[in-house]
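I have placed the structure first, in the form of structure tokens, so that the comments after it can refer back to it.
All protein chains but one are shown in place.
Coming up: chain A.
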Amino acid sequence: MSTYNFDYLDELEAEAIHILREVAGQFEKPALLFSGGKDSITLVRLAEKAFRPGKFPFPLVHIDTGHNFEETITYRDQMVERIGEKLIIGSVQESIDQAKVVEQTGKNASRNALQTVTLLDTIAKYQFDACIGGARRDEEKARAKERIFSVRDEFGQWDPKRQRPELWNIYNGKIHKGENIRVFPISNWTELDVWNYIRREKIDLPSIYFSHERDCITRNGQLMAASPFLNMDDEDVVERKQVRFRTVGDMSCTAAVESDAFLIDDIISEISASKISERGARLDDKVSEAAMEDRKKGGYF
């Protein structure tokens, strides 16, 4: 046994860097899908470790629902400024304006599902052949089945029954024209691993991950941030709550948790003790047992 110190975070990190460099080596026009959430922020740090002092061999791509937490956008712009890499924005609002998608109506309306169309349009427009994403297998049971290099057909669809075997650390990135590959370098990380890594690397995060006061309403047993993007009616009671967010998505589908975790150490203790999974705070996953599988088949992240 070697004597050097190589713990689980080092191993996960080295694996992710290897995957990112495979993307650089195998594809003509890759992109890194950046949501402003902690997982994609982690990817950016991993990309720095893979390619510095060189430039990233890909731009960052943000699929912007227009229903963002303001803090995320501020963070995104400052980060892009700091790292000096290119940012491409795909706008859901534009897809709506061009009548490519129709805004949902009703009380639980969300732009989350509309993102898929904008994502696929953005991929087509820039002819991306690989899109790096921050999805993890521990998040959800359909994701637990997905390869690290995951092929999407011309229509953006994932076919879970026809996945390529993925052996050892060899990734087959060969595709036909029009297809693309989604690449998930942190597939093997858990939510806790990501937080421990963020702590170790002293990575800054958008402030909404930490405890703050916010106007909220309770919907379907979940705390939602009161915002102009939420269709509210007289039944909705706005309450001031001490909350934070465990994931960062569209404001209309990302629920808050009540929390006093002001520091990253508090968050790690909170998650370690938590009995609710991260995606438990995502209304988009609650639709049915196969909600994620179905969305992935349709081209979702």
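Criterion: a residue touches a chain if its C-beta (ideal position, glycine included) is under 8 Å from a C-beta of that chain, and two chains touch if they have at least 3 such contacts; residues count from 1.
Here, contacts and distances are computed from a predicted model.
J.: Look at the options "sulfate adenylyltransferase", "Cell division ATP-binding protein FtsE", "Sugar ABC transporter permease" or "Cytochrome c oxidase subunit 1" and return the one that UniProt uses as the protein name of the missing chain.
T.: UniProt protein name of the non-displayed chain: "sulfate adenylyltransferase".
J.: Consider the whole complex, including the chain that is not shown, and state which of A:Lys29, A:Lys100 or A:Lys145 touches that chain.
T.: Checking each option in A:Lys29, A:Lys100 or A:Lys145, the one touching the absent chain turns out to be A:Lys145.
J.: In the whole complex, not just what's shown, which of A:Gln157, A:Asn172, A:Ser227 or A:Gln242 touches the removed chain?
T.: A:Asn172
J.: Which one, A:Phe6, A:Phe155 or A:Phe262, makes contact with the chain that was left out?
T.: Looking across A:Phe6, A:Phe155 or A:Phe262, the contact with the absent chain belongs to A:Phe6.
J.: Could you pull out which residues of chain A are in touch with the chain that's been left out?
T.: Answer for chain A: residues 1-2, 4, 6-8, 10-15, 17-18, 21-22, 24-25, 48-55, 57, 137-138, 141-145, 160-161, 163-170, 172, 174-176, 187-188, 190, 192-193, 274-277, 280, 289-290, 293 touch the chain left out.
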